[in-house]
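Take a look at chain A:
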Amino acid sequence: MHGVGIIKGMIETARNFAGSYTDPERLITVQYPEEKLPPVENARTIPFLVYDGVDAMAGLRCTACMICEKECPPQCIYIVKDQVKKPDFVGKLQVQPKVFDIDISVCMSCGICVEVCPFDAIKMDQVFELSTNDRFGGLLVDKTQLAKPNEYFVKLHKTEASEIDARREEEKQKAEAAAAAKAAAPKPTPAPAPAKPPAQAPAAATPPTPQTPAQPTAAPAPAK
Partner candidate 1 sequence: MLNEIAFLLCASIILAGAVGAMMLRNLVHCALCAAGAFAGLAAIYLQLNAEFAGFAQLLVYVGAVAILIVFTILLTRSTELQPGAVHHSSSWWMGLLVGGLVLACLVGSIMSSPSLVRLPSQPASAPVKGIGEQLMSQYIMPLETIGLLLTSALLGAVVIAVREPEKSDPPAR
Partner candidate 2 sequence: MNGLDQVFVRLCHWFAGLFPASVQPLIACIVAITAIMVVFASCFALTTIVERKVLGRMQNRFGPNRVGPWGLLQPLADGLKMLTKEDIVPYSADKTVHFLAPLALTVPIWLAFAVLPFGRNMTAVNFNSGVLFFFAVGSASELAVFMAGWSSQNKYSLIGAMRAIAQMISYEVPLVLSTVPVLMLAGSLSLNDIVAAQGTYTIGGLARWNVFTPWGLAGLLLFLIAATAESNRSPFDLPEGESEIIAGFLTEYSGFKYALFFLGEYLGLFAITGLAVTLFLGGWHAPFQWLEWVPSWLWFAAKFGALIFLFIWVRATLPRLRLDQLLNFSWRFMVPLCLINLLVAVAWYWSGAWKSVVAMPVRWLLCAALIALPYHWLGRALRSASQSPRKYIYAE
């Protein structure tokens, strides 16, 4: 019968109208900025620098290795190494960045800097309320603005963060054990060093070679 479809359509819209006052499913608007949609875990916008502990600058994991700056496709990361070194989580003195700027108007959220970072120091953040009315300097975020605590990273990506934390904890234990062993055995002989199994090589090799910081994290991996 001609016109039945119209009646059915009008009943549906009437149901929508009446239901929008009673049924929460019929009114699906999220009133931003009072309400926000729950963020998706895979969302990523700009990077942030992870720091452990309370002091942002002292606990910063970044060692200014410049890999992310080199690998960034639009070249939006600007790093300047600092002359002053600071101890890292295992107690070793590490280079730190004096200047770590990211131009977030250029950043394309590819995540390559995160993939290549050997220290789990830079991760992708989920903030999107980044607009500013300073067109020329407002979108160049620096080290202090980029630094966020590890607890925040745990909140964003729990499994990944716990894996990284477990790994770092293990290395810390190993480094402490090695430091304790070194303190207990004050005169290590060079002869036993090559004969010792490779798992113990980092413990002996770490003090004399400060310019290869990649070894402590790289060596345990093939040894496992």
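Rule of thumb we're sticking to: a residue touches a chain if its C-beta (ideal position, glycine included) is under 8 Å from a C-beta of that chain, and two chains touch if they have at least 3 such contacts; residues count from 1.
How were these candidates chosen? In short, all candidates are chains of the complex that A comes from, given by their letters.
Treat the numbers as computed from the prediction; the structure is a model and nothing was measured.
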Original post:
So which of these touches chain A in the complex, 1 or 2?
Top reply: 2
Subject >> Residues of chain A that touch candidate 2 when the two form their complex >> reply: 1-3, 6, 9-10, 12-14, 16-17, 20-21, 26-29, 31
